[in-house]
Structure formats: C-alpha cells, structure tokens
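Every protein chain but one is kept in place in this view of the complex.
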Amino acid sequence: MAKVLMKGNEAVGKAAIQAGCKFFAGYPITPQNEVPEYLSRELPLAGGTFIQSESEVAAINMLYGAGGSGARCMTSSSSPGIALKQEGIGYCVFGEIPCVINSVARGGPALGTIQPSQQDYNQATRGGANGDYHIPVLAPASIQEAVNFIKEAFEIADVYRTPVIVLEDGLIGQMMEPVDFDVPVKKREHTPKSEWAMGYGNGNPHLIEGIVMDAPMCEKKNRRFFKEKYEVIEKEEVRYEEYMMDDAEYAFVAYGSSSRICKTAIKTLREKGIKIGLIRPQTLWPFPQVPFQNKNIKLFIDIEMNMGQMVPDVALAVNDKNKVKFFGRCGGMIPSPEEVVEATEKIIGGAK
Amino acid sequence: MAKVLMKGNEAVGKAAIQAGCKFFAGYPITPQNEVPEYLSRELPLAGGTFIQSESEVAAINMLYGAGGSGARCMTSSSSPGIALKQEGIGYCVFGEIPCVINSVARGGPALGTIQPSQQDYNQATRGGANGDYHIPVLAPASIQEAVNFIKEAFEIADVYRTPVIVLEDGLIGQMMEPVDFDVPVKKREHTPKSEWAMGYGNGNPHLIEGIVMDAPMCEKKNRRFFKEKYEVIEKEEVRYEEYMMDDAEYAFVAYGSSSRICKTAIKTLREKGIKIGLIRPQTLWPFPQVPFQNKNIKLFIDIEMNMGQMVPDVALAVNDKNKVKFFGRCGGMIPSPEEVVEATEKIIGGAK
Amino acid sequence: MPTTLFKKPNGLTDKKFHYCPGCGHGIVHRLIAECVDEMGDTNNTIICAPVGCAVFIPNYFVYDSIHCAHGRAPATATGIKRTHPDKTVITYQGDGDLASIGMAEIIHAAARGEKFTTVFINNGIYGMTGGQMAPTTLPGMKSTTSQSGRDPKLNGNPIRICELLATLTGPAYIERVAVDSPAHVIRAKAAIKKALQYQKEKLGFSLVEVVSSCPTNWGKTAVKAMEFVKTDMIPYYPLGVYKDIKEGK
Amino acid sequence: MPTTLFKKPNGLTDKKFHYCPGCGHGIVHRLIAECVDEMGDTNNTIICAPVGCAVFIPNYFVYDSIHCAHGRAPATATGIKRTHPDKTVITYQGDGDLASIGMAEIIHAAARGEKFTTVFINNGIYGMTGGQMAPTTLPGMKSTTSQSGRDPKLNGNPIRICELLATLTGPAYIERVAVDSPAHVIRAKAAIKKALQYQKEKLGFSLVEVVSSCPTNWGKTAVKAMEFVKTDMIPYYPLGVYKDIKEGK
Amino acid sequence: MGETYRMSCSGFGGQGVMALGKLIVYAGMDEGKEVSWVPSYGPEMRGGTANCSVIVSDEPIASPIVSQNISVNVVMNLPSFHKFVPETAKNGIVFVNSSIISEKVEMPGVKAYYIPANDIANELGNPRMINIIMLGAILGVLPIVKAESIFASGGAFEHVFGVSKAKFIPGNKVAFEKGMECAKAQM
Amino acid sequence: MGETYRMSCSGFGGQGVMALGKLIVYAGMDEGKEVSWVPSYGPEMRGGTANCSVIVSDEPIASPIVSQNISVNVVMNLPSFHKFVPETAKNGIVFVNSSIISEKVEMPGVKAYYIPANDIANELGNPRMINIIMLGAILGVLPIVKAESIFASGGAFEHVFGVSKAKFIPGNKVAFEKGMECAKAQM
Amino acid sequence: MAKFNVTFNEALCKACGLCVTACPKNLIKLNMEVTNDSGYTPATMTDIESCIGCQSCARMCPDCVITIEKND
Partner (left out) sequence: MAKFNVTFNEALCKACGLCVTACPKNLIKLNMEVTNDSGYTPATMTDIESCIGCQSCARMCPDCVITIEKND
C-alpha cells in the first residue's frame, strides 16, 4: 500500500503499463499531454511500442492494427482529438478490437478552452461514428480510480472484444493525488487472442472485418453484438457509488470531478438539514438503473460541468423527467461547492 | 407544377442550386455519389464553386471557410464520411457557420454495407464532436420532401447561423420519384452576412471563432447558443406529420423511409381492425413533443432501420418508457410492410 | 508427367474475383501471391485491404487480413508491423485511398521508415464508387466529377506519388511499374519481390506503384484500357526506380 | 521633423503578443503585416490562424480572420479564397499543424494550386502543447516525447516540407527563410512579399517556410535559440528558393 | 379504378434491367400516374446481378420497395430467377428470358411468359436490345403504360437514353413489337 | 483534530509557485495526510500568471479546487494579488511577496505577512529561490507540514527537483530559514 | 502431343480478351459458342501445337484462368 503522488495523466500511463499495454499511439493535445510524454519514456522500457502518430486519426487506426494483432493497446486524447477518432472507433467496434481510449475532456465546442469540462458526455456515450453500437465508458472521480479503471478497461476490452473509453476531465488529468498502484484488479477470462488476432492464423486466415457487404449478414453481426456484448455488459458491467443515500430524500447525480464537488456540497446541505445524497455513475454506458428506482427520492439533481447532457439518461432511468433537475457550469468552468449548495436550495425550495 | 423524375441525390443537388448554394465540397462515397457528380457539372454553370476535396475532413473545413466568408454552402456524405466530419462540424457550430450537411446513411458500423439504413440517428442528433451543442436535423421521407428540406435547411442555417443536417437514407438517395421543384419555400429574414462574415470587415475585423480561451467567456458563449439558438429552434422549428391519428389507439413512430413502410402497414392493420396511425418526426432535433402527449395512445411503436436509436427520444417525449415498443431491421435491411404488420400484431397482442 | 509452368499461386483462395473483366487488380493480386509464395511466406504474411474495389482482398488471399478504414492502411499496418516485426506486412491501396484521403498516413509511414510494403494501384480513378476524379486522373481525362475532362486550372495537375515520397529518407525502395504488357508484368513482379525482400531485411519502407487500368470507369474495353495505360498513363507516370537505398539512390 | 525608419506596422493591433520572450512568431507576424501594409492590402486581407502558439493571431492582426481546426487551414483557406478570389488570403501554420496532422491538406491545396499564401513556421517542436516532437524535430533533439533525443530509427528523419511540395506543379513560389539574424529577416520579408505578389497575380499556391525558434521548449535563452537555428536547423533545412514558376523553377 | 403494379426487374449488369424499369417509370409519370423506381446499387452490380423495384399506381406510393408480393416479375438470368421468382405475388406474372433460363415457373396462380430475348435480339442483329424486347412483352399483356409514352418524341426513351439516341427509336420499336408478339402468342 | 489547509499559490510563471505547492503536497503525503494539488495550465502560463490549488487535510478530499475560501493564500505578483486576495477565507492568511507588491491586504479578520522574497533572494545571491523563501515563511507560522519532510533525504525536495538536485538542499535550507524568520518576526 | 498444355478454367474467365492480345502467336480467341455461368464467352485455344510456352497469356490474365504445362 505504498502510495505515490502523481499527476493523473502520468498515473494513467503507469497504470496502462502495469496492465500490460504493449502499444500506445497518440497525438499531443492539452490537457492530456503527460500521458504520451510519460509513455514515450516508460513504455519502451517495458518492452512496448510508443508512437507519436501524425494525427488522432492515424492513432486510432494504428490501434486498429495493433489491437487486431493481439497487442493490448491504448490511445489518449482530448475533445476535438476524440472527435477525429470517431470513424476509427467505429472500425474498432466492428472489427472487435479490444483497446482502451483515454479521453481527457476540455471545454468545447471546437477548440473551446483547455479547462476541465464534462461536455463530452454525449461524445463518449452516444458516439458519433456511424451505425448501431455502444462503448463501455468508465468515469473515474479520482486519480486512484483512474488507475483502477484503466486496468479494468483493458480487462473489459479483452472480454468483450470492444473499445473501452475512460472518460476523465482535465482536472483529473492535471491534478496530483496520492495513488496506490497495488490495488488488485481482477484478471478476467477471455478467448485467447491467438484464436482470432492477425499474426496467428497460420493458413487458417484470421480476418479483422470492417465491411460485411451482404446486408443480411451485416444485420446478423449487428444483432450478435447486441446480444453477446451489449446486453451482457448492461447486466454485468454497471458500476456506481451511492453516497449518503440511506436516508436521502434528494439525490445528486454526478460523475467524475463534479461528484467530488457534490460531496463537499452534501456536507453543507446536510448541516442545513437537507437529507441529500449522491448517486455517482462510474459507468456512463451502461448507465446504472437500480439506484434510480429508489422511491424515497423526491428529486434527482443532476450536477455536471456541461449543459445537462446526462439528464436524458437520468430521466429515462427514473422514468419521469419531472423528477429530474439540473445545475451545471460549462466551457471549462468548475462549479464551486458553494454555488451547488445555492442552486440546490433554490431547486428544492422551488419543489416544495 | 411541372414534375420531373429524378434520383434523390440529383434532386438534392438541384435543390441546393435553386437555394442559392454557391460552394460545395465533398468526397465520393456510396450511396450519395450522384450529389457531387451532379453538382460538379451543374454548380459551376450556376456561378458556384464545386470542389472534390481530398477527404471528408477537408470538405467540412472548406465549408468552414466558405460559409465563414458568407457563401451559402453544402457538403454531402454518408455514414463513415460523416464520422470524419465530426470535428469540423464542431468548428462550424462554434464559429456559427451557416451550412448544410447532406447525410445519406448506409448500414454500419464502419464500412458496414452500402444498403440504406437509419443507423445514423445518434450520429446526426447527438453529434460526436466535443462540447455542448445541437444541430437541426431534417429527415425527409420522399424526394419531394428532400428537395423542400434542402431549401429550408439553407434558410434555417442562415437564420440561426448554424449547420443543418438533412438526414436521408440510401433509399431516398438512390430512388427516382416525380418531384416538383417549384414548391415555394419561405425566404427568411436574417442578419446580413456582410455584418459578420470574413471579407466584409474592412478594418473592423470580422472573426470566425474556434477558440475562446477564457473559460468564463467560453461558458457565456455556450449559454448564448442555448438561449438564442437552441431554445428558439426547439420552439419554432419543430416539424412532424400525423397520419391517421384522429381515432388512433396505437401509433407508429417513424421517419424517413421507414415511415413509408409504416403507411403501407397501417393500411393492412386498419383492414384488420387495429386503429393505428403514424407520428412522423420531420425534425429529429428538435424532436417533436406535442404529438406524444396524445392520451388515447396505448402504445407508441417505434419502427426504424436500426436497433432502436430513436427510442429514448420517444420515451422522453411520452415520459413513460413502458409505453414505447420497438421493431427494427438494421445493417442495410429494409423491413417489409408485411413484417411490420406481423411485429405490430405481436406487440399489441402482448400488450393486451 | 508434364511440369507446370504457370498456375494460380497458393496464396490465393479459390474464390472468383469480383473485379470487372480485364481489371488490373486481378493481375496484381496474383503477382503478390506469387512473390510471397516464392519467398516462402505464404503462412507468414498479413495483408491490409483498402477501401476501394480491392476491399474484398481478404476473400482472395489465404493470409491474415484486415479491412482498413479509407486511406488509413499505412497507420493500421504500422500498428500491425510494430506488433509482429517478423511477419511480412503488405498494404494494398488505390489512388483515391492512398493519394487523396490517405495522403498524410502514407507520407508519415514512409517518413518513419515503417518496415512494411505498400502496393499502390494507380488506375487514375475512383473505381469502387463509380468513376470519380482521383488525384492521379490525367489532365483532360473524363470522370463523373470532371465530366468535361480534368481541368488543371481548377483541380491542379495529377500528383506523382513516387516522386513525392522519394524526397523522404524513410523509404528503402520505391519503384513505379505497370501491367499493360507481359514484359511490364514481369518487371512489376520483380519490383514487388524486391520490395518484400527489403522489408525482410528491415531496411525501411517500400512501395511499388502499379500503373493499372479501370476499363469500366474509363469506358473502354479491357484491351483498349491497357493501350491507354501505355499511350497516356505511362508518359505521365514514368516507370522506374525512384529510391533504392542499396544503390545509394 | 524626424522621419520614421521603423515602427510597428499598421496591420498589427495594439495587443501585446502572448508569445514567450524571444519567440520567432513575433518577428514573422510583424513581417507579414509590413508586407501587407506595403502592398496596400491592410483592409483587403484575410488571415487563417492555426492551432498552435499562433492560435491567437486574430488578436494581433487587423484583418478578418478565422481560427482553423488543427492542420486544416489550407482547406479552410480554399473555401475562403474561392469565395473571395480578390482578397489576399494568408494561412499561418506551425510544423505540427502543417507537417503532421495537416499533411494531406497542405499537399492537396498546393497540388490544386489554390491561390493563397502559406507562412509555415518551422520551429522543430510543438510549442503550444509544451514541447513534443514535431515532424521537423532534428535527429538527436530532445523533446517531451523524445526525451533522449529523436531517434531516426524509431521516428524517421525530419520531413523537409519545401522539398516535398516542390515536386508538385501547383505551387508558384516556395522559399525557405530564417529569422535568426537581421540579414535573414530582411530576406524572409522579401520572400513573404514575393509570395503575396504571386498570389495577387493569381499564379498559384505560394509558401514561405520560416525556420524559427522556440526558446521555451528548446530549453534555451532566446539568443542561444537563434544561434541553434543557425548552427543546427539551417544546415538541415537549407535556405533558398525551391520553386518559382517565373524563373522556370 | 386504382390498379397498382409492383414490378421487379432483375438480371446481369449489362442486360439493361435498370433502363427497362426507368422506361416504364418515365412513361407512367407522363401519363399522370404515381411512380417510383428503386435500384440496387454498389459493387454487387459489378459482374453480378442488378435489379430494380418499380411501382406504377393510381394512388400515392408508400413503401417503394418491391421485394415481396411482386405483381410483375421480370427475370433476365438464372440467379435472378432463383432469387426473385419465389417472391411473386399470387396472381402475379413472371416474364422469363428463356434464351438463357431453361427452368420453368411452377407456382399455382402465377402466370409465366417465356421470351427468348437473346435469340430475338440476335436475330435482329442487336444483342443489346433484349431489355426492349422484354418491355414489349410486358406491355403486350399488361396495360401498365402505353407504347406511345415510351417512343413518342419527348417520351420515356429520349429521357432515359438522351435525345441524341432518338435515331435508334425505329430499330427499338421493331424489337419492342417482336417482344409484344411473342408474349401475346402465349396469352 | 482535523485541520484542513486550503491553499492557493500564485505568481508569474518562473517564480516557482507550482513547485512551492508540490513541495507541501509531497511533504503532506509523507506525513500521512490527505493531499491534492491542482495546477492551472496551458498558454495562460506563457508570460502570464500561474497558480495552483493545494489541500492538506486529515480527511478525504472532496473538491480539490481552491478558488474561494482560501485559507492560505500565497501571492507572488501584482496580478495575482488582485485576482486571489479577495477570495481569502475569513480568518485566512495571506503571504505577499512584498518585493514586487507594494499594496496591502485590507480584509477584516485576514492576517497578512509581507515577505520581500526577491530582496532576500538577491541578498543570498540566488534570485530563483524566492519560492523556498516563501515556503519558509508559510511553514514558519503554520504547521501545515514539517520542515524535515521537505528537506530530509528522500523527502519532498528530492521528489520535486530530483535526487540530482539534493546538493542544493543546504543552500535552500538557508533561504527557507530566512523566510521563516521574516514571517515569525511579523507574528 | 503438343509441347505445352494451355488450359482455361472457363468458369473464371470474363472474356476480357487480354490473353488474346498478349499471345505473340495469336493462338487464343473468345469462344462465342459458350456462355459461362457469369454470362461470359470464355477464352479458348485455337492451335496448341504452335504454342511456344511463353506464358504471356497467363501473365496478363487478371482472373487466374490459365494454367500452362510443359510436356516433357
């Protein structure tokens, strides 16, 4: 349990190496630069390949090749860089490439700002590539959790042969916190890569598939994904934290950095006698359903560093949009616990 | 009212010219190739510029420049090509560039198939660029409507200074139907481009903005978009058709090609005594809310050529996901009216 | 017992090519398989399919393979070769794929000196999508997006890929060949073999540009199309070795 | 009354540059403004900002301007120039922007012969993002992603953009200059002026590569950084005219 | 009286099945009917089979796709025969290019016409006219559209093939009539 | 007794404010406390101001950002003074680099220490040590972390600047003590 | 017995005619009498005795139709 102090981005790099990542391709972009910088130095020492690709487009397509060849692999980027990866992510989905995409969000749209934001919730959970698909999205709220989730992400990727996104914001990427790299992460069973990856075919050709020209076959493949991957993931891989929910009459819903701010706000609100807790989705897809069935909750108050992108998911989980309220900041602004408290009092006041 | 027979893609090209489009950039991709092919021949004759760009990425960034210079402009592509445009679309949003994006969807993910599909509902309505934003999405169900919507799209783009997506599927792009190019489309008032576009500054510099480095300013800009654009568009620009809804107890919800299949299915179902109608969103964002408040409807049956991407929007509009059922085909498969009838009977039977 | 002088190589499957009659793709497929067979790498090769008429390459070769995104085969091959440095890795790209959308990827893979081999089919047109102008479409040549012939004033002149890449230090071998005649086919095969050899010796990136035909979208018979390769394409795209680090070139 | 020999040009606003002390960007900004002023185009110019340290260009020039997406300035400028053929259109790009992510766009704009001018700042590094390796980082040069120096075996050798683009027929004028000494600054200005002139005459695409410095990320004082330009950068990036259609070059 | 023709035309690429469909659709539009034409497209057309869906109706057309319940089923080669004939509607009609398809349609209630289109075309000395021969056969037994609407000046033929090809109309009319005769003889 | 220090350090880029924060955080962690450090980043650091948020606490840290209610506020230049001083918590403490800031803190309940860090550093002949002088001043009046945790072998100093810089520890200790004295004199 | 066997896998032939043009001895023609399953009239040998075994036909064939053997 030797904790070390580390910047979030570097911790992510180190976690990837620990998880056995053997290939990284990425392109510089603030606020995630320390990930490639760290890996450019450390990954070759661990017997892996680091490539600073010519672009984000190239990076994801390199993963498509490396992951398709059986290497554990990762890329990292931030908002507009992730936008550029969308087509390639679609190929990784369809080609069933296990790979990890580390996404450190900044204010948007476009170049926006470089300050932390959660404005890429839709980008991560709804995609932007073509076709029907889902990608597991893990949203850590601390550097420790980022480290654990990166390791988990590699496991999930291998089990379901799917890209996995770890969605942070610039705050988690840039801050330093003590972190324990020895927290165990369960190794999972999965089909050996030698059974499907390129380089292991030996005359019984292994194909990584980007096209299925025959429409009925293409539909079949789509349906297989939903049945064998997405339905199973929705059952098995949902993660969330409940904080002070035992006696709660109100619930914050927040993930990542904004959930930490909510925790501070809860302290103040509870001191004021308001029974409020926090539901913190740790997976954004699959989105947790169970905690939202809590009938004691009068209002679910969604707090995000965006304009309310998670609201539809909360409303669907609650199955009543009138019970869902929202407060957020965006464009790189981080709400203070004080303003969350104020906004909450106003919302609850209004609800009385 | 002289109708002519035309392929959907060519009709789209012609409509754009009629609407005063003066700049087109695009890259070949099935099933929309006839759009650039037609415009390569016809747009220069109408005094416009046609460019076959080196890629979809270049195409959207050309629009960013041409639209930012005050030209009415359009690009056209299909599924993976639209994925590549995501970053550039984000720039057009943030830079407030009026432009039209014609998207002719095929089966996915990845290269998928080239057959018609509606698997790009999320791609169009949720984006995939970074940041908080919305883009109006018009979904025509016939070539006539495609022509009208392309013209409307240019108007909407100018009024709100936003990209507008016209989302078709390969069927509408490839089929031929008679079309009347003289259906009037209301010209709308908007700020003259000389007030903001590049090339008109004359020492009072006009800036097309992709970055607002100061987070509070960036937030302000985001909030202005929601207030001045998205809230207004949600009020003013929603479009839908109701078909046989007067006495309906059940409602299909479908757009584009699948709505036509539903109309055929309705005929059969009504003959069987089932009172079913159709709610056809013509704008996918903003998503219509009013027709879903109809309390006579026992079940809303969403029919799509995908795995159910519109379901969340329907469930949110109805505010009860249990009243929403789904049937679809995907990967380039088009459901036949017969199977829609069968699926509907099963759903309704199950609901009894 | 008669000795076999010529037959379908082992590296090709039994599937019938979907290409149009007389399309150059088929010839080049066979040449690749012949070279790989002869080098003893039939079970040691990975091939990267482009987006273009050759997208179905995985159906035709017995190698492990991947459908790359349009233009990105060089990036994908980089990921593959760095993971399997001892496999023979081949990318196969058309002129739309390599010279238009994939320009950045091919240049950077070449500049990095990635140790795979690219077979680049220059047929001066987008075949798969039905005959649009490619970066290599000749001046005056008609296509569905240059219906009165490519106008260099609007579209610029065609790009010569071998010449462009030869300015870089990463490539070990670059040659332009054609498949319009039996003699040229023999030369084309030798070039592909040499490129693969250089890959095996880990000397750097290698590329063979094959000037080929697209009878369908050129609106010509197969025979006339091959004539056009000779009379029009080759003069604009001179055949020869553009880079050979062994020869100090 | 004293005559003014040298002052801040009219094309620049009053805003203080945000660049680090001694950064070459400031010099080149001034040269552009001087040339445009002298050509009488101060109110007739549109400038396209890159993503890179120069992203705030719109703050500094009195021209109409646009923040382009990373690497895509040539595409955006194409849209602008085709819409306003009589405006002077300038793109300003760094080496990460132009030579890495934007490689396809610059080559294709050049190949099409788009009639705008690119000022390309080669400082051998990603300045804005804190000093990562660029395609133009010299062999052995340290960066945050090549911490023991760029290794050509892994990363290839640096790309020489002027040489690469000079293989195309679209460009009318290409020159490489530097800003390490007053004499070179004078030459740099003349090159930019010529490029703009060629644009005005609608002769084709023009590009001036400016070998510049990034004291901050090179870990050098401003003065030492300029020395490094002279002793290390220029030998790898020879100055001179690479293309001049008027001279038949 | 609202009759709706749900047609499918299929064959090798190069047999002119797409144009056959288009001719009918243009003519139908000129006669004031509701029409739609949907092609198959893409690489499967390369050397493989091509087909199109055509609807001619007096009512607005909802779904324009004809993949089941085909009322007029034109099959020009063997793969198409196998793929499309089973989808013929009861009481539907099949037109078979019997020059290269030797199989017979055996579906109760379905009437088939066997037109040796290649042979007729070869007799006429123009092997490319097989689609026009088929068209003649179809219009010989079904009043989907009128022959004038096809061949009149400004009509469907000129639309589909271009005005410059109008000089070939007389030759095509001969082929058309041959096809018509052949079908009528089987009525 | 759970004390939480909510610190902000701000100044010009180059004044070492980020390192100042890091030293405290490393030391805090070594002492078994909960800590967090959040930098400002990006181009605004270029020639402009830099700042970091530091929290040292006995309890788990929820929000790691210190932009309001700053309990320990270190301001090293004038723009930082204007930006951050107003955000000091009641009962908070401000440390001012009085060498280049001539203004005074005037907030009821807020105590300010004026440390002429540049002058002290110049006296010591090393102008880069101003952050260590400030650190001395802070730890002179607040028991956030112990001095040993900073300078001990394997301690914060070696972490932040690297083991190779350990040889500079003695010199830095002198600066640290000068700062400490200066602050204590104002207690 | 001829010196060489030149055989055509007719099912694969697309009648492109490249082999016809390639043969220096002009020994190959398309057989208009036959239509294969894909609708093509496949290439065939007219005079095997004159074949010089140069393999030009096979080298140009895009569809691997042609096999050439030498009779020892």
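As written, the chain order gives the labels A, B, C, D, E, F and G, with residue 1 at the start of each chain.
Here is the rule we go by: a contact is a pair of C-beta atoms (placed from the backbone, for glycine too) under 8 Å apart; a residue touches a chain by one contact, two chains touch by 3 or more.
Quick caveat: nothing in here was measured; it's all calculated off a predicted structure.
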Legend entry - Hidden partner chain, touching residue among D:27, D:57, D:77 or D:211: D:27
Inset, instruction - Can you work out which residue in D:19, D:92 or D:228 touches the chain that's missing from view? - result: D:19
Legend entry - Chain not shown, touching residues in chain D: 1-8, 12, 16-17, 19-27, 30, 179, 181-182, 185-186, 215, 221-223, 226
Legend entry - chain F residues touching the omitted chain (full complex): 12, 14, 47, 77-78, 100
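Just so we're on the same page, only the chains that are shown with their structure count from here on.
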Legend entry - Pair sharing more residue contacts (C-beta pairs) when B-E is set against A-C: A-C
Inset, instruction - Please indicate which chain is farthest from chain C, where distance is taken between mean Cα coordinates of the chains. - result: F
Legend entry - Centroid distance [mean C-alpha coordinates] between chain G and chain A, Å: 60
Inset, instruction - Send over the residues of chain C in touch with two or more other chains. - result: 19-21, 55, 67, 69, 100-101, 103-104, 107-108, 128, 135, 155
Inset, instruction - Going through chain F residue by residue, note those that touch at least 2 other chains and give them in order. - result: 42-43
